[in-house]
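Contents: one structure, followed by commentary.
For this view, one protein chain was removed and the others were kept in their places.
In order of appearance the chains are A, B and C, and numbering begins at 1 in each one.
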């Protein structure tokens, strides 16, 4: 880090900063400029708290140089991590094939789930999404079928070979969900539920980690780091739109996060254009754009009857729309040396 | 709600919407305008999912009329709820006195905590803040003293009479924290950790609920509703700054939330100018502004030695700065018919 | 619009609202619901100020139903407007071919401009961008070559056939810039400089209108409406990234704006991935994504020597990178029934 002193900071103030830096076990290197003095800090300060230095007299600000994640970073591993999804279809996120995960927002009943599972499998999906535990903003809304939903997901997997991707909302659900699911999803609202991150890090199923709706990429990668630091390296990063002042979408899908995450990290990147827009008429174009931006996978809400969906009807696409979209992205993938 | 049809929507499409509305147990009331047809929906649709209607052919958008929280709303209770903090000093949030809660970001050790506890008590605080379990963005950062920290907080309460306010991060910590603390704090990152909200709703200690860093007021009040719907009505709403593109602060303190929350809800409102700015040189002015805006309480980070704080040194103020601030707000409170 | 009354609004208050609505020349249609009364307003209220109604006693809020732009809207014209760029190459924005406009951020000197112009033309561009008048945040920064820059642009057009696209910053520059340029660009900072919008609307060259960095799509389309309402229908909408709290990019490129603008308007849509990210290593992926999202054109900063660029070096790509990108998008375009 670099400690920038205020103009006119006294010699004593600069020396005090140097002393605090050395107390941290780091080396100070003051540079007297024409306008300001800065104290460069030498050594690995990634896990030091720079906040305290900002409160010291004569200090203007402290600028960080090193990112604070490590296992998730490209400095540790150059190539892209390929995460096997499980399921008989052998889907992998981070390989040459773009992995498509699709299914209803919530598991509502057996017919709904199985119909959609078969339809998305037909069209080329390798994973089945569907919530059994639903994080709902409103305490009075439908909260999911819980274990009954997990059973239905397992049945759908048995029939189709699709890998089951489903959300786990709390530490106490981890063991149960891991018993049925192939991939554990951590939702956007729980991206900084650190106890949950630790818990999914201590089991062995792969984790699909959704970006918090106002999380920076550094915070996102540090959340992945929580999981990895507990022993589970099979983490998929999922961009699902961020909260901005835009009012024609539920979230703003920040697609530049795809190349930037690939630039910073070896972990594979999945895009969720359903949550990422909130409107079914935008899903198709954003699926195409995500593949063109070199996403490793897509996760998409598909419903057999959106007008009667219990949750997220507005952003679900139909079986037919899904099949059409699959054809379009199959034509785009080769331009980025991928296939679908 | 109001279902707005697209221009040129067909008669069949409008009738289909009416039918879906009736299926929901509500009454439809179509209005043919000169430019558009809208279908007004009559009945209590607060807990219906309007999302499905948005996916119906011919529908342009669905506009909600009713807020979806109920127990937190002013429609249920007119006056302001007064929440007793506990502790021998008898502090109340939501009464005539503005309640001041102060203390270090983290409990670091016995000397630090007790020195600061005595100092803030002297200056007029009624509550002591201090984290024993710390939600840290970085898995390698100091994570708090856990139960040892809770013991020190209890000791500080015994010596000073201050009510102890401390964060609970996970369902499995609730019983432990409730044994030591007077008030359970739910942090911003957990505002939509619904399992945790349910758990603190099912115990009897008051809850200080922090606004998520990108939560709308409706989402904030629905989080309070989760707690209340489980039986705990002693909820304090805490504005602690929101994430915006502003770069001179850690968060943008949205002080208009104070009068707006008072407008929408009977729950008392606390302001956190430390998290809310992230810079100690801004804390003083924002404390004054919050009291002038009629906040029911303040929660402030105070440290005996900010330059050596283990967490949040940059936003902590010293004992002396705290005492000076208390004098300033004591002069402002009468202008809003309050005292400190 | 719909006027939503507060719970418990009196009969007099509702009647007062009805009266105000009729004073506006509109028809009132009150609906008494179980929870609230609403007054639906019938008639074309697009150009009425609903703000005043919000201040009336008993009114909770006023919900708008109709978008307030008209000439820019799809309700007026179904197909997509094709805007001819001018220049001997015959480029069109809004036709089957995706139109590529490329060149330096600023015109710096003759060699730089001509080298880049020839290079982008070789690679397939149809338009040449380059600023002669530069809006600079800092008053002490390079402000552009002014008329000298326009002359160089005209020379480059004469040599290459590329259409010249360049920014006009003020009413008093319109005539001058229109004399040299084929397309007048209105920059993001001037999107709501209404006097400038009127001025470019009163001349006949096509206008490339950049979205303001915090403009909603409605505000964006209303800015286009300003230009169109003065007689110039050749408006191209340019998404160039919006300001959010994301910190790894200069702006967040909101690509869902492309399909949404096509959904709302007949005007063609151009994407600027250079401004839209601010980092040259992200430009390539975002060009591909924009084409996959069905953008009608791209505008890209290309420099013969980014390390010595006077402006925006960080987001400029080299001649070679541009040529490679062109090959990639040529492979993507057919998937959306386009070509490059």
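The rule is short, and it goes like this: a contact is a pair of C-beta atoms (placed from the backbone, for glycine too) under 8 Å apart; a residue touches a chain by one contact, two chains touch by 3 or more.
The shown structure was predicted, so the numbers you read here are calculated from the model rather than taken from an experiment.
The missing chain, though absent from the display, is touched by one residue of C:56, C:178 or C:330; that residue is C:56. Of the candidate positions B:217, B:270, B:300 or B:317, contact with the hidden chain is made by B:217. Interface residues of chain C facing the missing partner chain: 20, 46-47, 49, 51-56, 68-69, 135-142, 169-172, 189-190, 192-196, 213-214, 219, 222, 225-226, 229, 243, 279-280, 306-316. Although one chain is not displayed, its contacts with chain B can still be listed: residues 214, 216-217, 242, 244-249, 252-260, 263, 276-277, 279, 281-282, 284-286, 288-294, 328-329, 331-332, 334-336.
The chain not displayed touches chain A at residues 2, 4, 7, 29, 31, 33-36, 38, 40, 42-44, 46, 63, 65-66, 75, 243-245.
What we mean here is this: only the chains that are shown with their structure count from here on.
In whole angstrom, the spacing between the mean C-alpha positions of chain A and chain C is 31. Rounded to a whole number, the gap between the C-alpha centres of chain A and chain B is 26 angstrom. The centroid of the Cα atoms in chain B and the matching centroid in chain C are 38 Å apart.
Residues of chain A found to touch two or more other chains are 214, 279.
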